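Structure record follows, encoded as structure tokens.
Only a single protein chain was left out; the remaining protein chains are all shown in position.
On to chain A.
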Amino acid sequence: MIHFVLLISRQGKVRLTKWYSPYSQKERSKVIRELSGMILTRGPKLSNFVEWRGFKVVYKRYASLYFCMCINQEDNELEILEIIHHFVEILDRYFGSVCELDLIFNFHKAYYILDEILIAGELQESSKKTVARLVSAQDSLVDAAKEEANSISNIIAQATK
């Protein structure tokens, strides 16, 4: 089971956090501080696994972002690397060669995508195509609703002119 997902920039800024196990706010910031201290200082050639408080944290760096997932001792670390890559590929497909700025300004979209991939700390869907389709279908629902709202407000604006 994945206990939490963290996206941390090279400067130690948090870009996304998702907690599947209960951690209080205080614990969360402590965890983030501890882990960014450990992970950001590791050299490039080292393994992608860090042992921490009896758990394992699997991390992978993509450009300026570190994707970290915390798992149990007995879980498969190599598989988690694949899940991270799976997530990154879907982000990439969605944003069109994703960069850190995309994830900052559209952080909520990144969360929506993650929610289609992981629930309760487990993998939900292994097909990138399906995830992309589900997210875009929901996006278009939102867009349609927005358009409708805009047209109504335009009508109101026209009427009150």
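Note that in this section a residue touches a chain if its C-beta (ideal position, glycine included) is under 8 Å from a C-beta of that chain, and two chains touch if they have at least 3 such contacts; residues count from 1.
FYI, contacts and distances are computed from a predicted model.
Not shown: a single chain whose UniProt protein name, out of "dolichyl-diphosphooligosaccharide--protein glycotransferase", "AP-1 complex subunit gamma", "Putative 60S ribosomal protein L14" or "Electron transfer flavoprotein subunit alpha", is "AP-1 complex subunit gamma".
On the side of chain A, the interface with the absent chain consists of residues 14-20, 22-25, 27, 29, 43, 45-51, 76-79, 81-83, 86, 104-105, 107-108, 111-112, 115, 119-120, 122-130, 133-134, 137-138, 141-142, 145-146, 150, 153, 157, using the contact rule stated above.
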